[in-house]
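What you see is the complex with one protein chain gone and the rest in place.
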Amino acid sequence: MATLEIDRVRKAYGSMEVLKEVSIAIGSGDFLVLLGPSGCGKSTLLNMIAGLEDITAGAIRIDGQTVNDLSPKDRDIAMVFQSYALYPTMTVRQNIEFGMKIRGVPAAEREKATREAAEMLQMGHLLDRKPSQLSGGQRQRVAMGRALVRHPKLFLFDEPLSNLDAKLRVDMRTEIKRLHQRLKTTIVYVTHDQIEAMTLATRVAVMKDGIVQHLDEPQVVYDRPANVYVARFVGSPAMNIIPGRLKDGPAGAELLMDQPDGGVSRIAGVQISDAARRKYAGRPVLVGIRPEGFSVAAPGQSAVKAAIEVVEPTGPDTLAMFTLGGTEVIARLAPKAVEAGQIADLAVTTAKVVLFDPETEIRID
Amino acid sequence: MATLEIDRVRKAYGSMEVLKEVSIAIGSGDFLVLLGPSGCGKSTLLNMIAGLEDITAGAIRIDGQTVNDLSPKDRDIAMVFQSYALYPTMTVRQNIEFGMKIRGVPAAEREKATREAAEMLQMGHLLDRKPSQLSGGQRQRVAMGRALVRHPKLFLFDEPLSNLDAKLRVDMRTEIKRLHQRLKTTIVYVTHDQIEAMTLATRVAVMKDGIVQHLDEPQVVYDRPANVYVARFVGSPAMNIIPGRLKDGPAGAELLMDQPDGGVSRIAGVQISDAARRKYAGRPVLVGIRPEGFSVAAPGQSAVKAAIEVVEPTGPDTLAMFTLGGTEVIARLAPKAVEAGQIADLAVTTAKVVLFDPETEIRID
Amino acid sequence: MTRKKPISDRVADWLPRLVMAPSLLVILVGVYLFIAWTGWISVSSSRMVPSYDFVGLEQYYRLWATPRWHIAVVNLFIFSSLFLLVTMGVGLVMAILLDQNIRAEGALRAVYLYPMALSFIVTGTAWKWILNPDLGVQKVVNSLGWEGFVFNWITQPTFAIYTIVIAAVWQSSGFAMAIFLAGLRGIDNSVIKAAQIEGATLPRIYASIIVPMLRPAFLSVIVLLSYIAIKNFDLVLAMTNGGPGNATEVPSTFMFQATFRRNQMGVGAASAMMMLMTVAAIIIPYLYSELKESRNGH
Amino acid sequence: ETKIEVLHHWVSESEVAALNTIRTALAAKGYGWQDSAVGGMSGGNMQQALRSRLAAGNPPGAMQFLGWEGIDWSNEGVMRDLNDLDKANNWEATIAPQVLPFVKNGDNLIAVPINMHRQNWVWANKAAFDKAGIQQPKTWAELIADGEKLRAAGIIPLAMGDEPWQIQVIFDALVSDVGGPDFYKRAMIDLDDDALSSDTMKQVFDTLRQVRGLVDDGFNGRDWAVATGMVINGEAAMQVMGDWAKGEFLAKGLKPGKDFMCFATPSETPSFQFIIDSFGMFKVKDAEVTKAQDALAEVVMDPKVQHDFNIIKGSIPARTDLSVDDFDDCAKLGFQERAEAIQNGAMLGAATHGFAAQPQFSAVFGDVAAQFFVNDMSSEDAVKMLVDGINNAR
């Protein structure tokens, strides 16, 4: 358990800046998820926390102590790698015990720690196998076990689930969540899967091109994304970003969006500060609506006219595609609520609508 | 556009039976998804349709004509491989034109077809790159383009999306769906991702160990799975399979499930045939409830008592875990509907409950 | 399936076999028929030219009663085992050192590899001088002021074979290095990072983790080096011509001498058969495991 | 112009120069010389090439033979005879009787000898002898004793290399010098068991052991010519080597008798251990080539050619009927001693180069001598090894 501060950290490979002044601070017991697309510098940052990469500028502090010059083994961390990084020539047991052996932990104690970890991860029967004889999910658990026996101050996970198939991914996600709730260790977790970020994190840092775009609790990031990029990256299907106009009326702000048939859809009752309302009145804005922000309108309810183009049933819901504001929009509706070709009236949950400035793409409050 | 019949087909490698009498028939324009876990024989079946593997027994008919002994190039099919199988030394354009060149299509015509396909897939600007210079999604589109220019009777796709990240996967899924709606070509599509199967298919064949477990429309497979295996495989998080007992009362069938605190939860009003009701009355059954089959009970509504253990917000919903009937159960609820540690009353949508025989694990109607 | 396939398809079915056929044919003749021929000669009374009579295992008795052959066999054993061990050791060390992000890697690699390119007809002379106590290393070290230094193995019958090992290592370790380097480059970096985090030092990481992971590379190297060791011929001729005395005789020089210098073609053939059997004893298990693997592999 | 292909292993500069006299003479007769040289392994590479050629049914027109090679091949029936030429020119009379067995198979002359080398020479540096205050030794015992004096004077007594054949050259000399020419014949040519296992043979090895003491440590991998160089520059005093070493002295402008000495290996019963190079002709289909073979044989036996050839090569003519007035003093000495040896029955084929027993046997002598020389084997063991080896090769 430890606090972690990343203080104006930069990283450059030669002339290429990979991280451009990243600052993140989390408390003891927090679960920080670094979320971002491939190549945005997540692994680099994680490796710097681990001490596997030099820090070009700035400082990293664990429990208040600057660790810039500490070698990895002196930082009291454990790391689970994206590719598991199991030692292929050792058995599972040897894999788990290797770190303890190096530290000179006596055999009896090693044995005990290994047994405990194996029990917790339900892999007691696997201890004498080689990694190549394990399935993906089992390997992932071994990697986790190897980290667990260390009882470190800080856990680092680099996309540990991305190699698993959909089902296993969900199971392992739950297991990690449970682990965190039990051990209460501080965790930094890298992923490009926003679902993982949402389910696991107490804090999410959305990154892009070496810059943290938004750092907050997951539900806040989901509901009130800092900018269009974050809005689009978090949530699947992505948030619909619809070009529209803000009209300030006596009944409050109203949003206008063009329908493909030439008509105009209106949404009233959007929550927006007075200052912003004045600033954007009569001007174009980007309207952010989550797919689940739509629902089939009750008769008489104010609604958007949607000419449904494609329908995708996913089982629990149906995704419906239509065009609004000149862009394609996805709505998540109840199964069989609409059919392709139909013209449906869809209501919008105004409390969940977010607005963005069309130029800066930053959220309007 | 063609019909496809797979008629009691078997496949054995030496003494190992990989496919054990598979029969599937689909109509012209259908979108068949072969869904199953790794190693169940999906690719093998697809390769047999393509003519890339010999058929051990049985027949495959395309448009009524038996093609068992036709070589791949004479079957008028196109195939998109799981790993794309782009020719690494050719440019995108050469990749797309290769098949036409072999068939002796004149240059002008090739040019035109390539341009059309590139336009449809929005990759006109990529035509002169090598596959290694493309991102995963772009490669996937090239593979698709290569198949498209052929205008075949039958498209075969082998897990085309499994290498893509979550976001791209959703986009490409939609694109394939749209393609099918436009071209109306018959498609056979292999995947182990049930979401893909649900969104894309007009017919789903769930396979396991070389046997088709359930062949039907996706919503039917989702709502009324043929057996426990299918129920668990389709849907994420998986359907909860809860050991319970059927009690036949004057008010209709009632399901009893043990609560961890020693109490018993009751669900009344389950739909079940009279024959089944008589047969299973007073006997144990497996109760299948989808996570979204639960909801926070309105006051007074008949409900299950759930001591919530873990809560996972996913953004649009929250997953809540609790124990019922001695097994772990997941409920999909509205965001922030419950908290970990809380004891919640959860109502069950009885229309969606499915029952299974505990021995044969087959659905009880 | 009984239904008829079009003719063109049936030709296509046989095409792969047709394409392999010429290679298979020349190998059957050039390798197996010739081995059979040698086997026959080894049970004949052939002296200067082949004669095709049958004298049983006489030539083999003769062979094993020849002290030079015993020397040759012992030498082959000493040479092969040392050569393999040292070459792999040196190759591995060089590969590991080169893998540390070395600036002039390309140039160094070329330096380590170039001996493979040279024929021993003359590099042997250079080595002879370098190893000669009156001309080479010993003299240089002595003249540097370390008078007591003695390095005269090449003059000692019991040690001369080791000097051949030195030259052979010089020639082949670059090749071993290249294969090991290729193997190292194939290792997932994160395994090393994982070990670092667990507190292992670099030597420990190599010893416990990386070297065990190079098993396939070791297999390739062992096969190629055994091939070189068993065929070792030029090297001995150029360095010591079998001397001092017969101290550095090896089977291949023995075979050559017997067949072409001493009119003992039968004995030569018998020694060739002994060599072939040794090779087979090493190679067939390897082949078997290799092919079994590819049967299972997809 | 018809060309005749000649397979030989003469590749050094002086050898090639000598060979050119034959080539020129052949050209004068209107025939071309197609060179097929294969050096190395004391002709071993050439032998191997020849076997491949014969196996392929494609023999060369002529070939240089050492030792029993010509006779062996003629026994295989691949050689043609030169009897007509022999009769016409009466060659046989000009060849030493001891040499005949190597060129005549039964009644057929199958090769023509061009030269004769003597193998058992000692080459010595006069200045070194003077410095150590010693004279030409008369026996091996003296020679070995002189070694002490030379060492005292800071001179290596005997220069040589560790190649088996260099060791065997000394061994050959010792067998005849210690045991006498008859013993040499019984042991090295007739392979008589008693002779091989006799005490005399032990004595030969004992002497060889003493000779080993005269050699410096750096003798490994030393070419004979390098050893000769050591004698020339006074680093060493003596070398036991065939007369091909003479060229090295002459090339440096040294004078025999004045700057360097040449004398037979010391013995009470001096011998002349000879080596001849001869040319044999293969049966070929092309009649033109057969004519060229005749021409080549005539050229080889031509007195003028033999004279010129041997002056360059450092050997003496194979023909015994030529004048040696133009030759150097060492050659004259050799010529004279050959005449004596023919008289005394001390004309011996040198085992080292295959002029004693068949190669499979003479190689055993080489093996044992070489091993004995570099190891600390006892002479009893050496004799036993010799007997076993010879029996195994029979």
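Per-chain numbering from 1; labels A, B, C and D assigned in written order.
Methods note: a residue touches a chain if its C-beta (ideal position, glycine included) is under 8 Å from a C-beta of that chain, and two chains touch if they have at least 3 such contacts.
Criterion: contacts and distances are computed from a predicted model.
Enquirer: Of the candidate names "Hydrogenase maturation protein HypC", "Carbohydrate ABC transporter permease", "Acyl-CoA dehydrogenase" or "Multisubunit potassium/proton antiporter, PhaF subunit", which one corresponds to the UniProt protein name of the undepicted chain?
Expert: Looking only at the record, the undisplayed chain corresponds to "Carbohydrate ABC transporter permease".
Enquirer: So one chain is hidden, and I want to know which residue out of C:S45, C:T125, C:N142 or C:Q156 touches that hidden chain in the complete assembly.
Expert: Final answer for the missing-chain contact: C:T125.
Enquirer: Of the residues listed, D:D35, D:D84 or D:D130, which one is in contact with the missing chain?
Expert: Touching the chain that is not displayed is residue D:D35.
Enquirer: Can you say which of C:P133, C:P157 or C:G174 touches the chain missing from this structure?
Expert: Residue touching the chain left out of view: C:G174.
Enquirer: Touching the absent chain in the whole complex: find that residue among C:V31, C:L85 or C:V150.
Expert: Among C:V31, C:L85 or C:V150, only C:V31 touches the chain that is not shown.
Enquirer: Please identify, in ascending order, the residues of subunit C that touch the omitted chain?
Expert: Listed in rising order, the touching residues are 12, 15-17, 19-20, 22-24, 26-35, 37-38, 50, 90, 93-94, 97-98, 100, 102, 106, 108-119, 121-123, 125-127, 129-130, 132, 135-136, 139-140, 170, 174, 178-179, 181-183, 185-186, 215-217, 219-220, 226-227, 230-231, 233-234, 252, 255-256, 259, 268-269, 272, 275-276, 279-280, 283-284, 287, 290-291, 294-295, 297.
Enquirer: Of the residues in subunit B, which ones touch the absent chain?
Expert: For subunit B, the residues touching the absent chain are 47, 50, 52, 71-73, 77-79, 81-83, 85, 87-90, 98-99, 102-103, 146.
Enquirer: For subunit D, which positions touch the chain that isn't shown here?
Expert: Counting only subunit D, the missing chain is touched by 5, 7-16, 19-20, 23, 33-43, 45, 48-49, 51-53, 55-58, 60, 223-226, 229, 233, 235, 242, 244, 247-248.
The rule is simple: only the chains that are shown with their structure count from here on.
Enquirer: For subunit B versus subunit D, what separation do you get between their C-alpha means, in angstrom?
Expert: The separation of the two C-alpha centroids amounts to 91 Å.
Enquirer: Using the average of all C-alpha atoms in each chain as its centre, how far is it in Å between subunit B and subunit C?
Expert: Each chain reduced to its C-alpha mean, subunit B and subunit C end up 55 Å apart.
Enquirer: Over in the complex, which subunit C residues touch subunit A? Could you list them?
Expert: Touch residues, subunit C against subunit A: 188, 190-191, 193-200, 204, 208-209, 212-213, 215.
Enquirer: Could you list, by residue number, the parts of subunit C that touch subunit D in their complex?
Expert: Those in contact with subunit D are residues 47-49, 62, 65-68, 128-129, 131-135, 152, 154-155, 157, 160, 237, 239-247, 256-257, 259-264.
Enquirer: State the interface residues of subunit A toward subunit B in the complex, per the touch definition above.
Expert: Interface residues on subunit A, with respect to subunit B: 37-38, 165-167, 170, 173-174, 177-178, 181, 192-195, 198-200, 218-219, 222, 233-238, 290-292, 310, 312-316, 319, 321, 332, 335-336, 340.
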